[in-house]
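Let me begin by presenting the structure, written as structure tokens, before commenting on it.
Left out: one protein chain. Kept in place: all the others.
Right, chain A next:
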Amino acid sequence: MNTSAPLLSTQALAIGYTGRNQRKRSVAESLALDLWPGQLVCLLGPNGAGKSTLMRTLAGLQPPLSGQILLNGQPLANFNPTELAQRLSLVLAERVEAGNLSVHELIALGRTPHTGWLGKLTESDLAQVQKAITATGTQKFAYRRIHQLSDGERQKVMLARALAQDTNLILLDEPTAHLDLPNRVEMMRLLHQLTRQTQKAILLSTHELDLALQMADKLWLLDAQGNMAVGAPEDLVLSGMFEATFAKAGFYFDRTTGAFMMHPDEQGPAISLLGDERLLFWTRRALQREGFRISQENSVATVDATYQNGNAVWRCEQTDRASLFVSIENLLHALKSLTDER
């Protein structure tokens, strides 16, 4: 595969909707984006920023307001529906209701742009279906009905269908929206693995900031004003772009942990915290939730979190006494009554 040219690129692309009276409502403008083979790109942005509009436009489901989208170096509009479907496949958030189709039948539908007028599957079509089933680990329920599947399994099947379509480019619009955490992680891991093994380019829009930061080769950050920032996740975090995109009062992005945190209550009593690395993170979170400040200065108590004989213990020292706790819950309880006294 040619890895020296992008699979998909946009030039001065403006996306949005054309309403009544031909009035154009632009969502984002002058986008210059590209997708390279073997890349997993995550499109992130707050609700209403226009992620879905961009995905739909790139997939050819809605026309751009202006500018160009090039697929394999050719304008997207030059491809007829079948040619486009041979190069670009799609997975959507919508829950598919095709109850009586078996998983195998549904995945085989992915071969649609490659089959004849009646959709008859050849040996090589079946081989592709087989490959897609194996790659997504859907063997176990390949002959079950769609309505018997959980949401996580269903989305895996939809991905398998996109793989069976055998396109170099896969777009996924919030594929993990209805999934629980383990399934979301599993889905992202699968996508990451696919880009490495198959040299496909995968673009997905998602709200999974944590997972995107961990798995994506590149982030496309679309903020509420329609500004796009592109780069490696780490660069965007360090430059503050990541935080700015999701800026909202009441919480902040902790660059050291890579997680969004509630703003700690700056007025609360100070606790001096030390101890084992493994325990510090969660102890700090619990204390902050309860409104304590983590600080050495003017601290009302010192908490020392350590492991003793393999068990976590929290030693809490105050001016006149010291006590030992075996759970964070107990520790918080004691600290709260302490501050109530004062």
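In the analysis below, contacts are C-beta pairs under 8 Å (C-beta built on N, C-alpha and C of every residue); 3 or more make two chains touch, one makes a residue touch a chain; residues count from 1.
The rule is short, and it goes like this: contacts and distances are computed from a predicted model.
Per its UniProt entry, the chain excluded from the display bears the name "Iron ABC transporter permease", taken from "Phenylacetate-CoA oxygenase subunit PaaC", "V-type ATP synthase beta chain", "Iron ABC transporter permease" or "Ferredoxin--NADP+ reductase". Touching the chain that is not shown, out of A:Glu94, A:Asp180 or A:Asp276: A:Glu94 (per the contact rule at the top). Of the options A:Gln11, A:Gln130 or A:Thr302, the residue whose C-beta touches the omitted chain is A:Gln130. Although one chain is not displayed, chain A still touches it through residues 59, 61, 81-86, 88-90, 92, 94, 96-101, 104-106, 109-110, 112-113, 115, 117-119, 130, 133-134, 139-140, 142-143, 147, 165, 186.
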